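A selection of the complex's chains, in situ.
To keep things simple, chains are lettered A, B and C as they appear, and every chain counts its residues starting from 1.
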Amino acid sequence: MTNTQLTLVQIDNYGPWTVTPEPRREMDLQTMQSRLFADLANFIGARDGYVFFTRFDNMVAVTNGLDGEDHALLQESIGNRYPVTVSLGIGVDERPAVALEHATERLQQVGSAQDSTRRQVLRGTPLSDEHRTETDVHIAHFDVNDATGKYTDQLNEFDSFIQIEQGYAAVMRYMREEHDALSFFVGGDNIIAVCPALSATQYHDAIAHVEESVGVELKVGVGAGTNAHDAGFAAKHALEVCRHDGTTVEFGSGAEPAEAESD
Amino acid sequence: MTNTQLTLVQIDNYGPWTVTPEPRREMDLQTMQSRLFADLANFIGARDGYVFFTRFDNMVAVTNGLDGEDHALLQESIGNRYPVTVSLGIGVDERPAVALEHATERLQQVGSAQDSTRRQVLRGTPLSDEHRTETDVHIAHFDVNDATGKYTDQLNEFDSFIQIEQGYAAVMRYMREEHDALSFFVGGDNIIAVCPALSATQYHDAIAHVEESVGVELKVGVGAGTNAHDAGFAAKHALEVCRHDGTTVEFGSGAEPAEAESD
Amino acid sequence: MTNTQLTLVQIDNYGPWTVTPEPRREMDLQTMQSRLFADLANFIGARDGYVFFTRFDNMVAVTNGLDGEDHALLQESIGNRYPVTVSLGIGVDERPAVALEHATERLQQVGSAQDSTRRQVLRGTPLSDEHRTETDVHIAHFDVNDATGKYTDQLNEFDSFIQIEQGYAAVMRYMREEHDALSFFVGGDNIIAVCPALSATQYHDAIAHVEESVGVELKVGVGAGTNAHDAGFAAKHALEVCRHDGTTVEFGSGAEPAEAESD
């Protein structure tokens, strides 16, 4: 059974800031946003968590293993180095979407994302060490079969991107609706999903759904671990097995497929 | 009439690098990718161009005003500071999608994106100064009506993101298919499209299409200029007019709406 | 009694790299070097250590609290994101200069800094948790009295810099020779020294020496802690007391001045 700890990272009052006193140069915003994300990836990644850029002003992190002090340090350090501050909400649940719901509500309760007086809030309780297990986090790492050969080397880049994007949009909605899993595009032809325990059949069904609905062929490696990095690393290795053996769904060490009836 | 200069920035042989000799830590890849994008945004932005992260391993830039030397310098500088190198293809056309097609083909002709011997290629001819005009670039800056009130402060962050993502997917396909325009999500609830000259009606139709198909309400500011920054800045100011006046489509100074029959 | 854990961070074979195949653009080197240092500062700082840029190709870190795994992760992460790799040598001793000697020797023993086959070496044993104490690290934070009023707002910037630099050079040599302490310029008019336990008299003597030899007037706050951040933070607060009270040497909480006869 999974127990995912998710952190919502929300830039405080960002929208208004971007146009005050007048609109700021778009490329300055892009530079600042992507470096802020890079810093989060570096900080959280070094503690074996994952973070996804999502909308950049709101980012979602898998933070199993990060305690309250780590969150406070991250928040302080960002505030010391950027022109903006961030608020952090933490939620924990077996189902990733529910964990994020808790995380989000904790920030919503203390004010709007565009409330100029709500700054550097930190809410929610991380999973205590004694409740952590070896399989708290399940990660599924999807990629597109032969994306380079079929798209990148054939189509103009935007049309390649449309294909990948459609595949992503289909996975994202299916996994959210069917399994309360959260799927994120991470560049290239890669999608990383934070999942509850799912069976091989459930992954096959997801892949079949995407192929039927938008014609994009995926494969997936699945891993479990006590944190996002361990789970994600096992998933990457499992995906390498897919590549090598031509298979579609592989579970890495530690990731017991859920029994078919579990869902 | 527009004359868009687009540059495809492609990381050389990136997929294989990410798993050699074994899969690299995902957050290291995320950090590296997003900082590379930030550097491109900073370099190109300071020359009044725009760049979009697209798939991160392939990025699309609007480079009107950047000559061959600028491109070569960018390429050299990236090679000196990153563990990866980039190839650059340049294309120019009235229609953005066609310009990108030219840019992409120039790289495809000299090898695959995963060809280990194809490195730091620079192909294509930038627009010469004497052919540049005040309206070469048209930028449409869309955002979602009251995204904070309707989504960010109400839904969990992933469900907010799904809404925004669906709006983006709908715009992106419609604008590509109907107008050969290229639309990019730039964070928050913002979408920036590189367009040919379009009429107000055509923008209204695009917005209506998105609302009908996925229920997301957009508004748009449109700007024109000799480069992406000038066009984009005018578009941002026009979007502020939408916000202030409650209108849906506004053209900034310099952006003559195309006549309805022009398309 | 102090017990300082120092890590030497050495870029592997950097000199040759900077001129191969021909000299690289100086500003690319500066950008790369200073970002690498920033990443080290961010990583080590978040674990309550300190790092100093020293010569940039060789950097010195106070790493009490970082274990072997932390060092390995840092090394791997740098290797994944930069065009260069780093080797790390760790040394522990009561006297900072001796700790650094151990750290340096561990790298020297396995090859030259310009040995093209010596890459990503990690040598030395961090202090185990059971041997760590509340006063392992002593930090002295010096600054120049009224540097803004006397130099920055009066002289051209280079002549201000010469004054500060002379003060630094004098402190650095005195503290090294008299006390095996390591002093680093950290910007502005600030010098941070990693010290053994010293008495108030010893600090007064150091300051008197600098004033006599180069005419630069310093003050100093001293702190102790289980790691560099705790010691350094106490030192900063003590320095604020100097500023407020007009005193020259202040010890922060936790930093017992060594008895005069201890040295």
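Just so we're on the same page, a residue touches a chain if its C-beta (ideal position, glycine included) is under 8 Å from a C-beta of that chain, and two chains touch if they have at least 3 such contacts.
Everything numeric in this text was worked out from a predicted model, so none of it was measured.
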{"item": "Copy number across the full structure, from 3 displayed chains", "value": "4"}
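Keep in mind that, in the parts below, only the chains that are shown with their structure count from here on.
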{"item": "From subunit C, the most remote chain by mean C-alpha position", "value": "B"}
{"item": "Interface sides of subunit A and subunit C: same vs different residues, half threshold", "value": "same"}
{"item": "CA centroid of subunit A to CA centroid of subunit B, Å", "value": "23"}
{"item": "Inter-chain centre distance, subunit B versus subunit C - centres from mean C-alpha coordinates, in Å", "value": "44"}
{"item": "Subunit A and subunit C: spacing of chain centres that average the CA atoms, whole Å", "value": "37"}
{"item": "Set of subunit B residues in contact with two or more other chains", "value": "25, 28-29, 31, 35"}
{"item": "Parts of subunit B lying in touch with subunit C, wherever the complex brings them together", "value": "24-25, 28-29, 31-32, 35, 76-77, 79-83"}
{"item": "Residues on subunit C engaged by subunit A in the complex (per definition of touch)", "value": "39, 42-43, 45-46, 73-74, 77"}
{"item": "Residue ranges of subunit B in contact with subunit A within the complex", "value": "8, 10, 14-15, 18-19, 22-23, 25-31, 33-35, 37-38, 41-42, 44-46, 49-51, 53-58, 60, 97, 100-101, 103-105, 108, 112-114, 148-149, 152-162, 164-166, 169, 172-173, 176, 182, 186-189, 192, 229, 232-233, 236-237, 240"}
